[in-house]
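Supplied in structure tokens, the structure appears directly below.
The complex appears here without one of its protein chains, the remainder shown in place.
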Amino acid sequence: MAENIGELSRRGILRLSALAGAGLAVGACDVGGSGKGDGGGQGTGEGKITALFMKQAGYSEDDINAMTAEFQKAYPKITVEPSFVAYEALHDKIVAAAPAGTFDVVLIDVIWPAEFGSKRIVTDVSDQFPASWKTGMLGGALSTASYHNRYYGVPWILDTKYLFYNTDMLARAGVDPASLSTWDGVLAAARALKDKNVVELPLVWSWKQAEALVCDYTQLVGAFGGKFLSDDGKSVAFNSGGGLRALEFMKQTLDAKLSNPNSMESLEEDVRKIFSDGQAAMALNWTYMFNAANDPQQSKIAGKVGVATTPAGTSGGPGVNGSMALSVSSGSKNQKAAWTYVSYMTSAGVQNKYAKSSLPCWSTSYDDSQVVAALPQVVPVAKKQLASLIERPQVPRYNEISLILQAELQNALLGKKTPQKALDDAAGAGRSLLS
Amino acid sequence: MTAAQTSRPAPVSAGRGAHPPASRRPRARRVKLGQVRLALLLLLPAAVVVFGVVLYPAGRALVISFYAVDSPFPGTYPFVGLRNYTEVLADRRLWTAVEHTFYFTAVSTALELVLGLGLAKLLAAPLRMRWLFRAVVVLPWALPTIVNGAMWRWILNAQYGVANALLTTLHLQDGYRSWLGTDPFLALNMVVVADVWKNTSLVAFFLLAGLQTIPQDLYEAARVDGAGPIRSFFRITVPLLLPSIALVLVLRTIEAFKVFDIVYVMTGGGPASGTQTVTFFTYLQAFSAQRFSVGAALAYLTVLTILALALLYLRLLRQAELSAP
Partner (left out) sequence: MRPTRGYRIFIHAAALVTSIVILAPFAWLLYSSVVGQTDLVSRPMRWVPEHVTLARYREIFAGGGTSAGAAFRAAMVNSVLVGAGTVLVSLTAGVLGGYALARLRFPLRRTTLLSFLVAYMLPPITLIIPMYLLMSRFGLLDTKAGLIVVYCSLATPFALWNMSNFFGSLPAELEDAARVDGCSRLGALVRVILPLSRPGIMATGLYAFLLCWDEFLYSLIFTSTSQAKTIPVAIAEFTGRNAVDFGLIAAGGLLASLPPVVLTIVFQRYLISGLATGAVKG
């Protein structure tokens, strides 16, 4: 036995070290420097390109395949091979594929341009961005792919959270939907619904420890005139003023039993289900909930769904920007062709045609009859809402800040810390991530 | 570990532990060299399959853990020595994750071992319709983890989950309660439940295979000697099953430490980071935040911990094996 133990301590360590050394030698090759992320090239503007999309996001797979087929008819020298992955996989796939340059065009979320742009995972396309686009696109859309005043993609899928309400329940409680234009009005309505026993917990939110929580918080920060960062972007500002007021508001609705406590484990999909089952009267959610809640197969309240712009607090009522953009990946060897494809897919003509799946980014589209006919109830509300959107902080290390914020917001909402302490702790941890 | 021995300890039964006869010794050296060569040859496929794939990535991970790499591209990065390690070890969130991981590992592995042992005996027992029972036992193991996580999340849903519905209808609880949303410790235990439900079958099948190496006549002899079923279980089954138990313990410990999918689907690490395990934390650092060096440092710290645990098990079990009568 002693021999075996000795075996490990002497020769074992020798052998393991040899193995490790071999691995080290092989692995060390890449850290020495062979250029960062600019393995791509403009290409000839023709040939085959690959594109990475999301499944069931705004546009369906069929929509995108149809758009791509039309593109290939218009530009016969370029062939496109689209791939579709779940949203959860999108970020990781883009990062993993970056050094290998697998994809020429990628779909990115609004919270990624800072991260991807600063690490040169996607190409800066500001020079190709026509000035006409800057005026033609909705104001809220333009900020989707911008970072430090440069554009890293073209806005494509526009989305924000609207206030949805159950028309039937509101009628029974004698609440006028117009009063829902402010958060005070919403609270009053909730109290009325509760007092008249129409519904026990009128409000439901997506406050699970995930990005969804930050989205809701962001919307409220905007409503109460708060800011995430100082104007110079160098320090944190959400632990005072509007940022603090927003969190206190969230906690108050929970304490007053106006908000469903199960919001703490709910994502947007749970909000939709609870709302569609008639167990909540009002909720914030993305555009998709409108069709889903009106589908008799999925919802008990089909036909009784109202949609309004998000309520205003002491300040305006901006919606959280939950859009997505199409970008050219920096490792692409065919960036010219990729840009042609991106320009086509984001053009007004294409977007108007598929407006039923996802609302367009261009202001003129909202007066287009095709678009209005696609979603007649939502389009007028969208036109107002999408003009005013609030961003989550566009900093390279946003993901880490978000993780810290999610944890602390949950701490406050679960009563483990006071809102002030939670936000101060988040600010303290987040400060070092801003540099 | 039985790998180091060619036969069982002699006292257990007759005819199992003979050593090679003395006449072989003069040729020992030549035989030994031949054996070394043959061993290398036989181990070559496994080495190629495993190290061929893992060596470069593992090596690179180790190297970048000493630099400050924050993008997936190869390039010039500053050398920082052990800073990543010290930084991550000073992060309070890591230690909370470590706590959760140790708890999860200890509880789920213990439960799986105990339940798995019982289940293994049941799988070997003379049941009627054995084939059906065995098929049923494979079911949880066969269910993909992401479905398993989604299923338990669904069952335990605070608003409309069937667990709440059932318990309330049977008057075992007053009203619907939140299993995954408000109490971090309860949520962690629910993740344990989901993990044990699925993986006990794996343990059972490995132990079943181990049970097959124990000859029945041992039990006969014990019965003749007057030993009851419990006595023969502890004196015969467990000691002879130690190699399998050791394997299962190490396997499940490694997997519990690496647990990711089920946490990702069931709770996303919440509530209030209550179900965040070390690997989940590594994922958030290494991928979501693109801090690859910190992720690599975390990974190697994890490996060192698991290795220490594994060696501990093997040392303990080896001692237990030797002291068995």
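Just so it is clear, A and B label the chains in written order, and each chain counts residues from 1 on its own.
Convention: a residue touches a chain if its C-beta (ideal position, glycine included) is under 8 Å from a C-beta of that chain, and two chains touch if they have at least 3 such contacts.
Just so it is clear, the model here is predicted, and its values are computed rather than measured.
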Among A:A100, A:A171, A:A256 or A:A373, the residue in touch with the chain that has been omitted: A:A100
Options A:A189, A:I274 or A:V305, residue touching the unrepresented chain: A:I274
Candidate in contact with the missing chain, chosen from B:Y77, B:F104, B:W179 or B:F206: B:F206
Touching residues on subunit B - with respect to the absent chain: 1-8, 13-16, 18, 32, 35-36, 38-40, 42-43, 45-47, 49-54, 56-58, 60-61, 72, 118-119, 122-128, 130-131, 133-148, 150-152, 154-155, 159-160, 162, 165-166, 168-169, 176, 197, 202, 205-206, 208-217, 219-220, 223, 243-244, 247, 250-251, 254, 257-258, 260-261, 279, 282-283, 286-287, 292, 295-296, 298-299, 302-303, 306-307, 310-311
Contact set of subunit A toward the excluded chain (per top definition): 4, 7-8, 11-12, 15-16, 19, 27, 30, 52, 54-57, 60-62, 65, 83-89, 92-93, 95-97, 99-100, 102, 267-269, 272-274, 276-277, 279, 286, 288-289, 292, 297-300
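As a working rule, only the chains that are shown with their structure count from here on.
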Geometric centre distance via CA averages, subunit B-subunit A, whole Å: 37
Parts of subunit B lying in touch with subunit A, wherever the complex brings them together: 4, 51, 55-64, 67, 69-77, 93, 157-160, 178, 180-182, 267-273, 284, 287-291, 318, 322
Complex interface listing, subunit A residues touching subunit B: 1, 4, 19-20, 22-28, 30-37, 91-92, 95-96, 98-99, 115, 119-121, 208-210, 260-262, 264-266, 270, 273-274, 277, 279, 397, 399-400, 403, 406-407, 410-411, 414, 416
